[in-house]
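To start, the structure itself, in structure tokens.
What you see is the complex with one protein chain gone and the rest in place.
For subunit A:
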């Protein structure tokens, strides 16, 4: 199996802060891979190390088998690290031309790419006049226009309105399908990751806390939501398996086959059950559960 990005024992410290803490992660080539984590989890640091912007304190990072940050590996990579910035005196067309020259890419069709990201009408406007969404779209064109085999997108919808997020999400999906590149996507938008990614890794405090297929991570903890009274009696009966979910509801972390017996027991105990519904665990709740646990573990 070939890997697009490998990190082995990767550690990066800034003074007393450990941005990455002995991180080991292997991102397979092909498809769209999501990297999740709260602010300060180490996502951007991982990408900055991969792109040679930052040197690790210890450990090794590799891009497609070559040492990260080396010119040989970077030629095959396109990256958008955090909010894209551009020299303010350049237009979008000039920016892509300058980047093409810098990459030694002679045969790129700049007009085609400006059209693909919906910037044809603003191609000759200086990027300093662009909105956040337009800058993100230009950033995507800058990532993909040299046709890389690996694209790293760090928070590609950061700071955008819902319509803009939807637009960029569609664009990423389309480019992933049409260009066939491996895409590594870091995002706070869990819905975005669920819709776009095949596999995800969750980072917290610079460590890998979970990694696996989106469906596996998202669906691993279904729960029975009971709206009942008195709630205290339900919690008492469930013990460690119960948790409050609002003023009059309890989440029961039980297996599906245990539900009938639980409901029978509650009714026999005199509890009034107003509603009982399975809540399918989604990526968001799985993500929050994993972060709350804060114990590094593999979900593979």
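One rule holds for everything that comes next: a contact is a pair of C-beta atoms (placed from the backbone, for glycine too) under 8 Å apart; a residue touches a chain by one contact, two chains touch by 3 or more; residues count from 1.
Keep this in mind: contacts and distances are computed from a predicted model.
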Original post:
Of the candidate names "Homoserine O-acetyltransferase", "G-D-S-L family lipolytic protein", "ABC transporter permease" or "nitrile hydratase", which one corresponds to the UniProt protein name of the undepicted chain?
Top reply: "ABC transporter permease"
Subject >> Residue among A:4, A:35, A:54 or A:203 touching the omitted chain >> reply: A:54
Original post:
Of the listed residues A:4, A:35, A:61 or A:77, which contacts the missing chain in the full complex?
Top reply: A:77
Original post:
Looking at the whole complex, which of A:29, A:60, A:90 or A:263 touches the chain that is not displayed?
Top reply: A:90
Subject >> Contact footprint on subunit A, counting only the chain that is left out >> reply: 14, 45, 48, 51-55, 71, 74, 77-79, 81-82, 84-90, 94, 97-99, 101-104, 142
